[in-house]
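Encoded as structure tokens, the structure appears first; notes follow it.
Heads up, one of the protein chains got dropped from this complex, but the rest are sitting where they should.
Chains here go by letter, A and B, matching the order in which they are written, and residues are numbered from 1 within each.
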Amino acid sequence: MYKIYINGISSVSPQSEDIFENDFPQTYNENILPARNVDYKALIKPMMLRRMSKAVKMGLYCSKKALQEAGVIKPGAILLGTGQGCMQDTEKFMSNMLENEEGLLSPTSFIQSTHNTVAGQIALDLKCKGHNMTFTQNSASFETALLDAILLFGDREIQEILVGGVDETSREFTGFQRLDGQIKEKYIQNLDLFASGTTGTIISESAAFFSLSSESNASTYAELKDVQIINRVEKSELNSKIEEFLFRNKMVPSQIDVVILGKNGDSRFDHYYEDLQQGLFSKKCQVGFKHLVGDNNSISSYACWLASKILKEKKIPKIFKLNTINCNTPRNILIYNQYLGRNHGLILLKSH
Amino acid sequence: MSDLHTELKKSIIEQLNLEDMEVSEIENDEHLFGDGLGLDSIDALELIVLLEKDYGIKLTDPNQGKEIFNSINTMVDFIEKNRTR
Partner (left out) sequence: MRGVAVTGMGLVSAIGNNIGETHDSLKSGKDGISSPEILKTNLQELPVGEIKLSNSQISDILKLPECHSFTRAALLGILAIKELLSNSGYSKFPEDTGFISGTSIGGSDKTEEHFYDYKDHPEYRKYIQAQHPGFTTGKIAEYYDLKGVVTTISTACSSSANAIMMGARMIESGKLKRVIVGGSDCLTRFTLNGFNSLKILSNEKSKAFDKNRNGLNLGEAGAYIMLEAEELIRDKRVLGRILGYGNANDAFHQTASSENGEGAYLAISQALNKAKLSAREIDFINAHGTGTRNNDLSESVALKRIFGDDIPDFSSTKAFTGHTLGAAGAVEAIFSLLAIQNSELYPNLNFNSEMLETELTPISQFQKKEINTVLSNSFGFGGNCTSLIFQKDV
């Protein structure tokens, strides 16, 4: 039996990283939430920074902070989940190509457009030659990265792994998401997300990274117990899928103290979460986060950041709570997320 | 310093995203690559595009770039001799 510890965390999102201390959320009104600006120059050299899209900047910044916190100089592996990858550079190159009708084109944005650019740039910066993987399966991207981490730790050859999720927005491609109904048509304020009753959600950009280790230390937040991805689940099957997942970990649903749900205000699919809120976890502390940080393909990494904070600080800021049931000593947290009824993910974390 | 020196510096700052740099900060004889400004091989490709787009000069062999892109002075020299725009 081997254990996996989360020893360092960092996130960049539409909310400040000190939202636990400063329970005063940022509000947004246009359904596309940008990540808050941080001092990228403090951690990234200007000559590298100049080419970086938001995703690369956020990813590299969070990586360095998480590793710093854990006291790790160079991890043995870098694993990344990103659903949409480097959209800004993809869009830039594609627009130029279409406008210039395949004429003379500048290569930088093409070079920076591949989905594994973030993981590649992190490796370059850290001079890390270890296993390096990028997963791009919509809302199961970050979960797949965690799954790979579990597999690698199982081989017992690597002691420290950097895992993260990052997604950015871009003008045209994210704009298209308004056209196909992924983004709510009517502008709402983010804090009103769950009461909106309409289809679609609010989209954001974010990153959250974790320094995982086979050894705990003074900075340990939590233990990563298990992860599962399921491409499609019928409404009626969700309970049994969750029970099977927990059973595999020698647990039953009643042992879960806090459930973090990826509820996103999309009236077509929120039933997945509402069924759990009213059924399997009706007597548990229920937490949401997308009303604060919006939705994107790797936003479950933010949920993991949130869970880690909750388990370490033994505190749940009111702004995250979906119900009034409290939990003073959270020990087991289950994160459940899906997007557009597909790519469901379960993450199980335990207190240290 | 000729207009071309200034024009080239402005283009380079823009094309290569040297965000916080001013024209006055790039010396005419400073090495552009390696020590000096610290440009890399991706920048070299961008400079080749710049030569063609702005001055109509097509480099058939990217390796020629090494000498041409040594400094602003060498670039200006080359452009003045070969420009078609």
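By our rule, contacts are C-beta pairs under 8 Å (C-beta built on N, C-alpha and C of every residue); 3 or more make two chains touch, one makes a residue touch a chain.
What you see is a predicted model; the values in this text were computed from it and never measured.
> Taking the full complex into account, find the residue in A:113, A:213 or A:301 that is in contact with the omitted chain.
For the chain that is not drawn, the touching residue is A:113.
> Just one of A:128, A:207, A:224 or A:349 touches the chain that is missing; which is it?
A:128
> Can you tell me which of A:5, A:40, A:61 or A:93 touches the chain that was removed from the display?
A:93
> Can you list, in ascending order, the chain A residues touching the missing chain?
78, 83-85, 87, 90, 93-95, 97-98, 101-102, 105-107, 110-117, 119-121, 123-124, 126-138, 140-141, 144, 147-148, 151, 154, 172-173, 176-177, 179-180, 182, 229-233, 297, 342-343
> State which residues belonging to chain B touch the missing partner chain.
Residues 40-42, 45, 48-49, 62 of chain B touch the chain absent from view.
As a working rule, only the chains that are shown with their structure count from here on.
> Using Cα averages as centroids, what's the distance between chain A and chain B in whole Å?
Spacing between the chain centres: roughly 41 Å.
> Which of the residues in chain A come into contact with chain B in the complex?
46-47, 50-51, 104-108, 111
> Please output the residues of chain B touching chain A within their complex, sorted ascending.
My answer: residues 15-20, 38, 42, 45-46, 49, 52-53.
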